[in-house]
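All protein chains but one are shown at their positions in the complex.
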Amino acid sequence: MTVKIERGQIVTVERGKRTARRLPGMGLLDGMAVVWKHWAGSFRKNQGFNDIHGVFTYEYPEERPKLPEAYRNMPILLYDDETSHELCTSCFQCERICPPQVIHMTQAKDPATGKPVPAVAEFVIEYDACMSCGFCAEVCPFDAIKMDHEFELSTADHQKLTVFKEQLNRPISYYERIAPTMWAEVRDGAMKKLQGNIKRRPDVIGMAPNLAEKIAARRRELEAAAAAATAPAAPAAAPAEGRKLTPEEKAAKLAAIKAANAAKKAGDTVEPPVAPAGAAPADEKAARLAAIRAKNAARKGEAPDAPPVVAGEPAGEAPPADEKAARLAAIRAKNAARKAAEGSDGAPVEANVAATEPAAAPPAAGAATSAAEAATAPADEKAARLAAIRAKNAARKAAGGGSDAAAPTTTGNVDSGGPGASDDAALS
Amino acid sequence: MATVIQIIFGLIAALIVGAAVMVVTVRNVIHAALWLIACFFGVGALYLLLEAEFLAVVQVLVYVGAISILILFAIMLTRQVTGEGVRQLVGGWRLWLTAAISALLFAVAIVPTVISHSWNVPAPPAPPGTPEPLAGVAELGRAFVYEFLLQFQVAGVLLTVALIGAIVIAFEERARRRRVLTLAEEHELRKRLAHPPPVEAPAGEPAPAPRATPISEGEVQQ
Partner (left out) sequence: MYDIVNGLINTTFGWNWPGWVIALISHLLVTTLLFAIAPFQMLFLTYYERRAIARMQDRIGPNRVGPAGLLQPIADGVKMFTKEDIVPAAADRWVHFLAPCVVVAPTMLMFAVLPWGPGMVPVDLNVGLLFFFAISSISAVGLLMAGLASSNKFALLGAMRAVAQMVSYEIPAVLSLLAVVMLTGTLSIVQLIEAQAGLFISSADVPGVPDLGLGWFIFTPVGLLAFIVFFIAALAEGERTPFDIPEADSEIVAGYMTEYSGMKFGLFYLAQYVLNFLLCAIAAVIFFGGWQGPGVGWLYDRAISPANPDGNWVFNLLAGFLGVFYLLAKTYAFFFVMVWLRGAFPRLRVDQLMDFGWKFLIPLTLVNIVSAAIWVALLRWGPEQGITFTQNWTPILRWGVAFAVTLAVNIVAYIALARIFAASQAEQGRIDLDEYRDTLTATLR
């Protein structure tokens, strides 16, 4: 019975019949009897939560409770046991929904074409800030990210709690073991999607990087196939090695920053006079473009074709807002590289600055190339990668015209506007 | 053996005298009380040395265990315990006069005793069969119920009456006070206001004083 009064509510509990005339002090003995029952019953273990007399304790390190399937601790990534392909397509859904924003990823690119591939190049989760909400697992359309049951994560090394893809990867069989019914519910759909994605993944992209021998086997397989099929030009695939070393990544980042500085200076000088659109191609720009194209060509294994022809093409000019933003956040690698990219397409800008500061150009060119070089690397420095990819894209676009420059589909914030935009710019 | 006892006696006596001096010289009242306890303890030890175990134990029980606690409690209720910056009641020549009067009074008590006492006389050999004088509990008890029966009875009755009086006081109604009731008590009160129990008025007891503001059920319901 609950009684409400002004200050709150009172729950009165009926304590059963009161035996009226008892020896005083018997109530105390009743209380002691209850405790005694618990004491006497505590020598056996409770089987369920309906037992009230008995020990509930799990003696933890030796004796582990069976965790319920839906138990969730930290997110993991799944890969298929047979094909060793990861389920993740880097759709960025988890990154977007993550409340503490601890998920970061970069999309894999086809090194040959530069097109994005439905696979993830690098995937980082900061376990130290993760709140185990499980949104990422819920939102994942490919059932690639799931919540693990492992909870003994304590470490003396804080850095270890920033977890990369290699440590995040678990085979599907593992997840199937800890959550059989939950996996059974989604298995068919997930595998179907995975098969579809594998078809769109060239080379060994999308294979779990921790399965080195499987990757090697697959690569040998591909090489054999390629050798059997076509030309001797195939060995040029060598530079597309799966992994880059950190010094190179560092160099890429540094170069990108340098490029940004150069571009910023360019922007500063450019702003007062309205840039004459469609100005003559500067020679150092041409040189840079040539370098990029040479690089690309070297990667592609195809001959460089006519750099100066397309050099003068006025690709999408930079809107003023972007210029300003770039000036404000000049030091950040992402913007920096973007600026570099713009500089490479925005011929008039670079042309003007070239007259005043010829020295700025070579570094910029070097930046663009080295950034492009870094493009294939599964580096964890996402910004550098993105910038490099864009630089490469822009360069390629500038080189090959707008025809084959398929703008990145999923990364929406690319500002080099594709063929339409460049056409518009040309008209204006 | 006798030397050992002499040494122990000297130590205990030094403790007693030193503690007593500290009692009257330290400024902090708490420290004074603690030195007093040390002094009591020394006296108890002295009793033990004299093989009066019962007296020693009683000394500890009564003085150390009870009276000193009383003193400390009283000190706790005082405001200033450190004695820093406290003006002495008397000073200058008045202080010396007070000291002289105190010493004189003490001398009046102690000097005749000291003079009339004959020192270092061995105890006369007791006739065989006489018990040790008032040493053990049994002898003490015997003395109480034979020799000092009246005094013992009076003291005993006094203490028992004091004990019973304490119980009676404990049973008396506590001082009226206002406090915020717990929710359960408020609920209980409302229940009782809504359903007043039948008023019982035993013949022997005076009826309870009528309430200043009698409340009807209607008021409570509001």
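Before moving on, here are some points about what is shown:
Just so it is clear, A and B label the chains in written order, and each chain counts residues from 1 on its own.
Definition applied: a residue touches a chain if its C-beta (ideal position, glycine included) is under 8 Å from a C-beta of that chain, and two chains touch if they have at least 3 such contacts.
Fair warning: this is a prediction, and the values are worked out from it, not measured in the lab.
Touching the missing chain, out of B:W93, B:W119 or B:F171, is residue B:F171.
The chain omitted from view is touched by exactly one of A:T12, A:T57, A:Q101 or A:S173, namely A:T57. Between the chain not shown and the residues A:L23, A:A156 or A:A228, the one that touches is A:L23.
Note that of B:V21, B:A66 or B:V154, the residue touching the chain absent from this view is B:A66.
Although one chain is not shown, part of chain B still touches it, namely residues 1, 4, 28, 30-31, 34, 37, 53-54, 57-58, 60-61, 64-66, 68-69, 72-73, 76, 81, 136-137, 163-164, 166-167, 170-171, 173-174, 176-179, 181, 185-186, 188-190, 192-193, 211-213, 215, 219-220, 222. By the touch criterion stated above, the residues of chain A touching the omitted chain are 23-25, 28, 31-32, 34-36, 38-39, 41-43, 46, 53-57, 59.
The rule we apply is simple: only the chains that are shown with their structure count from here on.
Separating the CA-averaged centres of chain A and chain B is a span of 81 Å. Across the complex, chain A is touched by residues 183-184, 186-187, 190 of chain B. Those residues of chain A lying in contact with chain B across their complex are 3, 5, 7-8, 10, 12.
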